[in-house]
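A single protein chain has been removed from this complex, and every other one stays in its place.
Here is subunit A:
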Amino acid sequence: MTRPEIRGVILDILENIAPDEDLTDLNDSDPFREQMELDSMDFLDIVMELRKRYRVQIPEEDYPNLNTMNGTVDYLEPKLADTPV
């Protein structure tokens, strides 16, 4: 997957988890939590959806990497490089 594809995947997951949020103006460098309501259960859901869809394991100590869209894409890029969309 390319960076834009990974971004698309994350957006899709966010939309699936929080359909009541408007994500059109999401700023990629600001924390998700400052732009939408995302509690710890929702956050875990992102991790679990990634595991379910692409079999990526994300250890708890890496969670801080997933605070922003840019951070998430940076973090996932090497892990999903060989994974098709």
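The working rule: contacts are C-beta pairs under 8 Å (C-beta built on N, C-alpha and C of every residue); 3 or more make two chains touch, one makes a residue touch a chain; residues count from 1.
Operating definition for what follows: contacts and distances are computed from a predicted model.
Peer 1: One chain of this complex is missing from the view, so tell me which of "Dipeptide ABC transporter ATP-binding protein", "Amine oxidase domain-containing protein", "Ion-translocating oxidoreductase complex subunit C" or "Ferredoxin" is its UniProt name.
Peer 2: Going by its UniProt entry, the chain not pictured is "Amine oxidase domain-containing protein".
Peer 1: Which residue among A:Asp20, A:Glu61 or A:Asp82 touches the omitted chain?
Peer 2: Within the whole complex, the residue contacting the unshown chain is A:Asp20.
Peer 1: Give me the subunit A residues in contact with the hidden chain, please.
Peer 2: So the residues of subunit A touching the unseen chain are 16-20, 37, 39, 41-42, 44-45, 48, 52.
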